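Here the complex is missing one protein chain, while the rest keep their positions.
Up next is subunit A:
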Amino acid sequence: MMNQSNLAFKNNHYEPEIGVDPRDGKLAFYYVVIAFSAFLLGILGGLLQGLSRGGMIELPSWLGYYQILTAHGVLLALVFTTYIIYGFLYAGMSRTHGAFSPRLRKTGWIGFILTSLGTGMATVMILANEASVLYTFYAPLQAHYIFYFGLVFFIVGTWVTGIPMLVHYFKWKKTHPGEPAPLFGFMTTATILLWIIAGLGVAATVIGQMIPWALGMTDEINVVLSRSLFWYFGHPLVYFWIMPAYMVWYLVVPKVIGGKLFSASLAKLAFVLFLLFSIPVGFHHQLMESGISVFWKYVQTILTFVVVVPSLLTAFSIFATFEQTGRE
């Protein structure tokens, strides 16, 4: 009997049956609420752009086309994605690793408040038409310094909320020696690490270049450097969107179809590869630019395409899971 329940425990190991603690659920819920509010505002921007480009409507004089385009980009590409991902990761960590400790939860809230403060600052500046620089920032087009401070709060806030998730995972490993940790935690750790490493680039250009320049402390900005730093962030940004989607494929889809994951170690390998190959790949957004040699463009093109490897692993794993479940 004892033996059997042990066995059941082992089989279920990657998915301990515990729900999301309501106190953690609350933070995750607020992340999702802001995500969808940003989504609604953002798609409204997209609709207005389409209607005005198509000549169906004339935008009022106080509303600029590029202003809406900036709102659309920032709200959908940065705000919606980050909030929905953080809500998903935070709830998932609580579900698979147990409730967060009060201290970690508090840190999570502090990060959430910082991020939201930054989102508010940036959104207000965009709506005030003080920051129509699109979501890629396009220096030396200049935005109001409050917009840049908003970006810093946004990024730093996500780092602050990232820390309790990393700590929660490593604490679990410490208190469960010798047991394989839930895959959700491994994947969350890889995703958060990728986000922190990628965010260093955008933080460097915003703090080191754009803020001193927007405040008038420097009168010039190194444009190519600011673009390289932005794209150092801007490309891994898409991996940051992909990885949670892959987590759903690897962890949720098998549950939905009542099967089990084809191979946990291959899933882990795919995430480690994503993390490694995310680091120096931004130059492919600057292929037509002067000031970067053809050699480095080629090296980064190779590194960019290597991401095919974890994607192929994932594709195989998903179809193998379907096939395996279908044959049972």
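Following the convention adopted for this analysis, a residue touches a chain if its C-beta (ideal position, glycine included) is under 8 Å from a C-beta of that chain, and two chains touch if they have at least 3 such contacts; residues count from 1.
The working rule: contacts and distances are computed from a predicted model.
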item	value
From "NADH dehydrogenase", "Cytochrome aa3 subunit 2", "ABC-type polar-amino-acid transporter" or "ABC-2 type transport system ATP-binding protein", the hidden chain's UniProt protein name	"Cytochrome aa3 subunit 2"
Which residue of A:V156, A:V238, A:V253 or A:L269 touches the chain not shown here	A:L269
Given A:P22, A:G50 or A:G64, the one touching the chain that is not displayed	A:G64
Contact partner of the left-out chain, one of A:I146, A:V253 or A:I292	A:I292
Contact footprint on subunit A, counting only the chain that is left out	64, 66, 132, 134, 138-141, 220, 222-224, 227, 263, 265-266, 269, 286-294, 297-298, 301-302, 305-306, 308-309, 312-313, 316, 320
